[in-house]
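Only a single protein chain was left out; the remaining protein chains are all shown in position.
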């Protein structure tokens, strides 16, 4: 058993943006040579999140529209502090959460056929993101 | 320390359905003989999720009604792709997320007295589900 901690550097992102990072995670896993265990994907930041989805254009739009409806843009108390108008970005990130754990076995992430790991950028300023990907296993 | 990866086969489900899988997870844990570590429950699919709840009839209805209110059925862009009308299922699954980690110690899941692990089926077509349950510990 061992722990391997790596980073995945994304190209700059601004909301609303969803990136399929499945191949990135699988690629780093391949590099470790580990066969069985779990991949922890973590966003070190408070205005983005991570989840799984069937990554196709329609659902990307649906996800964006659901976020706009449920956690709308607008005036948030947070904006009084920094004046950068991204209160909604923070709320979306805290609700979706910054952490996701996916099991792997025989060297493969145990995802469904139509299930991808996605990074969700909620920040209204362009951000350079580096995700933490940590594998625990053997 | 070791990793044990198992599956839990559910009877066919269709939304809206919530299943208490606590005893299933504890049962597989018992079989491993592990005493301390964490149980990762993962749905390999994009139209169901997993969380914890006090599993009683009223809350099951409340959970369903909250989902209906916040992420309503209706027309989603995803439906233009496959025509199967389950855009809402995908959005609910991505928001609730497909992964849950529960610690165990002395061989027992460290849940609260009124807290159960539940599988939430969101798909509008009957599905045969196999969950991944992975234990990391000793």
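When the chains are written out, they are named A and B in that same order, and each has its own residue count from 1.
Criterion: a residue touches a chain if its C-beta (ideal position, glycine included) is under 8 Å from a C-beta of that chain, and two chains touch if they have at least 3 such contacts.
Just so it is clear, the structure is predicted and the values come from calculations on it, not from any experiment.
Here one chain is not drawn; of A:71, A:104 or A:119, the residue touching it is A:71.
Of A:29, A:59 or A:91, it is A:91 that touches the chain left out of the display. Counting over the whole complex, subunit A has residues 1-3, 5, 40, 42-46, 70-71, 76-81, 87, 90-91, 93-95, 97-99, 101, 132, 134, 136 touching the chain that is not drawn. For subunit B, the residues touching the absent chain in the complete assembly are 1, 36-38, 51-54, 56-59, 61-63, 65-66, 70, 96-97, 100-103, 105, 110-112, 114-115, 136-138.
The definition used in the following text is that only the chains that are shown with their structure count from here on.
Mean C-alpha positions place subunit A and subunit B at a centre distance of 20 Å.
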